[in-house]
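Only one protein chain is missing from this complex, and each of the others stays in its spot.
Chains: A and B, in written order; residue numbering restarts at 1 for each.
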Amino acid sequence: MHTPDLKDHAVLAAQFNANEPRVNWHDETLWWVRQKRDRMAWSLPEWEALRDAASAIKHNVLGNLHEYLLEFERNAIANGAAVHWAANAAEHNRIVLQLLQQQGVKRIVKSKSMLTEECHLNPYLAENGIEVIDTDLGERIVQLAKEPPSHIVLPCIHKKKEEIGELFHEHLGTPAGNADPQFLTAAARTHLRTEFLQSRVAITGVNFAVAETGEMVVCTNEGNADMGAHLADMHIACMGIEKLVPQRKHLGVFLRLLARSATGQPITTYSSHFSKPKPGQQLHIVLVDNGRSRQLGRADFRNSLKCIRCGACMNTCPVYRRSGGHSYHNAIAGPIGAILAPNLDMKQYADLPFASTLCGSCSNVCPVKIDIHQQLYKWRQVITEEGQAPASKAAGMKLMAAVLSSPGRYRFAGKAARWLLRTMPGLINNRFNPWYKQRELPEPPATSFAAWYKKNR
Amino acid sequence: MNSRDQILAAVKANQPAASALPDLDGFAAPGTAGVEAFRKVAETMGSRVITISSEAEIPALLKEYFSDMPLIVSADPAIAAWCPNAPVNWKEGDGRQLQHVDLAIVRAQLGVAENGALWLTEAALQVRVLPFIAQHLAVVLQADTILPTMHHAYNVIGDLRSGFGVFIAGPSKTADIEQSLVLGAHGAKSLTIIIV
Partner (left out) sequence: MKVGLFIPCYIDQFYPQVGIATLQLLEKLGCEVGYPTGQTCCGQPMANSGFEHLTDGCNRLFVNNFADFDYIVAPSGSCVLHVKDHLHVTDKETAATHIREHIYELSEFLTDILKVERLSAKFPHKVGIHQSCHGQRGLHVSQMTELVGPAFSKPQQLLQMVDGLELVTLNRADECCGFGGTFCVFEEAVSVKMGKDRVADHIHNGAEYITGNDVSCLMHMEGILRRQKSNVKVLHIAEILNSEV
């Protein structure tokens, strides 16, 4: 699987597993979130009908995206916003930089936006002399640690409070050794209030944009998007083109599902509907494609564009919980990341669709019913067809196919393998065999079922 | 071709056949919801819920619950009369003038029983940042405006246009540090809902 210049999930996951108690902690923390989600789902008898409705609304959006984008643009402009279009990440970053340069600012606040992570906006702006302060607490923590978020909803879920205490001691001057979440959150509140009050520009992400009204909905628990956007002279909202919903009433379906699926709350604390800029303020909306229109054309994979970024698939994924978000080496980790990433770069992310047992739990929790595990299977086929599978694996599979498509060769190979295991187990049970490293092989029986059958029936 | 046209052309070429929108009526059986149902959920969301029989009780309530808060600002003219310490020009400025407000009092258009959320519009807030920047928030809600679900809420909000509107459900909170719930992240540290 592993080529030296490419990152590999299996290798990174093995590193994560070097510390088993920490893996247990990570697994149990996220499993707790999954359980909270289950309780919320069970509190609504109409839960499955809501998922059906959400999926159908998003399907309608995909089929009318061209029309909805035009409708949204028209209404947003009528509301007083400026609408920008970015074909790719680089263009998105250039648009944002230009706006910031016009305002002459060197330091800005940003609330959570996975899109800006996908576009690597922060490092780009840093290269151009502008510092971005991430204001979501979890994002601020990973930013101070110089790490990317490991989860789209819980960015620092991989960090222990003691490590966060250390970071705050170093960067915010809190007393050494204080790792109390209450205390650390209060320290961050004070620190970030200063930033909110000083910043003249705020960037936010967008959870939903309504074609009918030209408004955008941003959901947070902390209130950081609102603190930033309402105090700033300029609000820049960055969104992927798939974030649209047709009408305002459709928000009812998505706001009922989003927080329940994400963190097991009935709704986020704040669901803010931005329509017109406040008097004297500029509102800029950047619509970003960056591969989305290409994904829209892939019949097998377009459903991935329904994603509302709740993170439920990560919380339920038994592999994600035991390998950590960074092992996916992509802005969006977990099962959904593994079906989105190959569209961005098939070679770089060829490992991700294989980082799954195809257990299917992700598809079951998905509030918009994306067939995630089926798409993982299909990406595997595409990656192989496109020649991204390692040559050794391809050779092995060809050999296996040749054996299994011939009863004679199959019987011979099976007999040989069992004989080998019985007479020279060391040849197979050794440290070069990844099965044997932490598991015993089955005791080889003297006879196969077929041979028994021949004798007994 | 500029990026706009290029994106739109690619989307048009690649989008699947259009499908119908689902009917949402089944999710919103007509009716209102009880105060108790709302209270129960609102409290689990971290809100304090106080029920009064008339708005005339508000001054007494302010005395009882908020006497330690010197700077109280109300965006509602009727209630503002009971907040004598509010600067007369608190609405003037870009919002930063509100950074020392201890308590903001605003009026909600409606409440949602399934999640304890309150719908606040720009008109009711006067200054958009008010409910976020104030250290604490109190919201006055008429009991008969409590609706069962978000579907009901959007049916009422309909296409009423406001420059800004927000559902607020509880105080500002975070669980980003090891999933420990902490109230008072960046917005109001507490939310008191006064049901009339």
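The rule is simple: contacts are C-beta pairs under 8 Å (C-beta built on N, C-alpha and C of every residue); 3 or more make two chains touch, one makes a residue touch a chain.
Here the structure is a predicted model, which is why all the values come from computation and not from measurement.
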*Where does the absent chain touch, in terms of which shown chains it meets?*
A
*Which of these touches the unseen chain: A:A187, A:V319, A:L340 or A:V368?*
A:V319
_For a quick check of understanding: of A:Q101, A:N128 or A:T357, which residue touches the chain that isn't displayed?_
A:T357
*Which residue, A:T190, A:T423 or A:Q438, contacts the hidden chain when the whole complex is considered?*
A:Q438
*Of the residues in subunit A, which ones touch the absent chain?*
1, 9-10, 13-14, 16-17, 20, 23, 27, 31, 38, 41-42, 44-45, 47-48, 316, 318-319, 322-323, 353-361, 363-365, 377, 380-381, 383-385, 389, 393-394, 397-398, 400-402, 404-407, 410, 414, 417-418, 434-435, 437-442, 444-445, 447-454, 457
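One rule holds for everything that comes next: only the chains that are shown with their structure count from here on.
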_Rounded Å distance between subunit A and subunit B, as computed from the means of their C-alpha atoms_ = 29
*Using the touch rule from the top, collect the residues of subunit B that touch subunit A in their complex.*
2-4, 6-8, 10-22, 24, 26-28, 41, 45, 94-96, 99, 112, 114-117, 122, 128-129, 132-133, 149-151, 153-155, 157-159, 161-180, 182, 184-188
_Residue ranges of subunit A touching subunit B (in the complex, touch as defined)_ = 29, 32-33, 44, 46, 49-50, 52-53, 56-57, 59-60, 62-66, 69-70, 79, 85-87, 91, 135-138, 141, 154-157, 160-161, 164, 181-182, 184-186, 188-189, 192-193, 196-197, 212-213, 221-224, 226-227, 230-231, 233, 241, 246, 248-253, 255-256, 263, 265-278, 280, 287, 289, 293-294, 296-297, 299, 302
